[in-house]
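Left out: one protein chain. Kept in place: all the others.
== subunit A ==
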Amino acid sequence: MMPRAVNVDLQTDGTLQVDISDALSERDKVKFTVHTKSTLPSFKQNEFSVVRQHEEFIWLHDSFVENEEYAGYIIPPAPPRPDFDASREKLQKLGEGEGSMTKEEFTKMKQELEAEYLAIFKKTVAMHEVFLCRVAAHPVLRKDLNFHVFLEYNQDLSVRGKNKKEKLEDFFKNVVKSADGVLVAGVKDVDDFFEHEKTFLLEYHNRVKDASAKSDRMIRSHKSAADDINRIASTLYTLGTQDSTDVCKFFLKVSELFEKTRKIEARVAADEDLKLADLLKYYLRESQAAKDLLYRRGRALVDYENANKALDKARAKNKDVLQAETTQQICCQKFEKISESAKQELIDFKTRRVAAFRKNLVELAELELKHAKGNLQLLQSCLGVLKGDT
């Protein structure tokens, strides 16, 4: 599963621990039980739980993004919407095709799909949890009022999904943002650190996106191959029971073997999904959040430069100088505040990223080795039996 940000951030703190202790999947929504343990005085109790849905997480995330005070931080990326559509569709198709397959095949496939459903479910729980942990680990965000309300208020937050008008507004905001983004990106930064970060993040984000997509495709092929082996195992079993010659034993043994190796292959694909694909997806979202931070800083810089120009003009005309001075000072402060925290945030981002990649790549390699060794042992033992028989 995704590493909890707390482990990576090294800011483990008894004062605030958040996790998702339970989750319930209903027809089209998932209900998460958010469990908090805290010694902070701002909470009424030391330990409490509430039930939250995906929309409420999004509301919390958006409230951070819209808060000017947090402009200088990397806002932890929102968890993706739980998506069981594909899995549900497959289960439905299976139900429809029940008549066309043997009882064993049906039961097997049903178990497969249920396991898949469960895996997706676990993943979505993990992703929502990571979001909360990142917030809880952040020195400033953890104090946010909305966050505390989210954690503690045990009624429904009545956060309805955005209606059409709001969605449209968002759309235009994003369009403007990306246009701006281009503008801002074009301006060379005076500060080497930020200039480097900008170049780095732009390229990194695109490449992570590509790697994430490619790893998904690779894993899908792997799953398909495992499914084929499953079918082969079934047919071999039928052949083995029908066959009256010497070779029936071969068919049955190999069928048994393939049943087992197929499970291992499926686990390999699942582990690749968790340790590699999910890692890349997460850093795709984080690198976007980091880019957003740079954008906000860029905007602040533009505002600051504009304020400077306005001040010069005002001084030249000797009109509204005081107002221009005040505006300029505000812009300056804002820009410097953002720059300062942004620098730290970006350094932390790198630290987190390196640690997460290390952890996941090591775990991936260890799991792959474990599975390959298991597979090898099964194959060799089966071969031993079959060769001994001929």
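Methods note: a residue touches a chain if its C-beta (ideal position, glycine included) is under 8 Å from a C-beta of that chain, and two chains touch if they have at least 3 such contacts; residues count from 1.
As a convention for this text, contacts and distances are computed from a predicted model.
One chain of this complex is left out of the view, and of "Galactosylgalactosylxylosylprotein 3-beta-glucuronosyltransferase", "Dolichol-phosphate mannosyltransferase subunit 1", "Large ribosomal subunit protein uL13m" or "Sorting nexin-2", the protein name its UniProt record gives is "Sorting nexin-2". Residue A:K387 is the one among A:R27, A:K44, A:K103 or A:K387 that touches the chain not shown. Only one of A:E66, A:E96 or A:D246 touches the absent chain when the whole complex is considered: A:D246.
Checked against the full complex, the candidates A:N146, A:S339 or A:N375 give a single residue touching the omitted chain, namely A:N375. Summary of contacts with the chain left out: across A:E69, A:D210 or A:E336, the touching residue is A:D210.
Mapped onto subunit A, the interface with the missing chain covers residues 196, 200, 203-204, 207-208, 210-211, 214-215, 217-218, 220-222, 224-225, 228-229, 231-232, 235-236, 238-239, 242-248, 250-251, 254, 257, 261, 350, 353-354, 357-358, 361-362, 364-366, 368-369, 372-373, 375-376, 379-380, 382-383, 386-387, 390.
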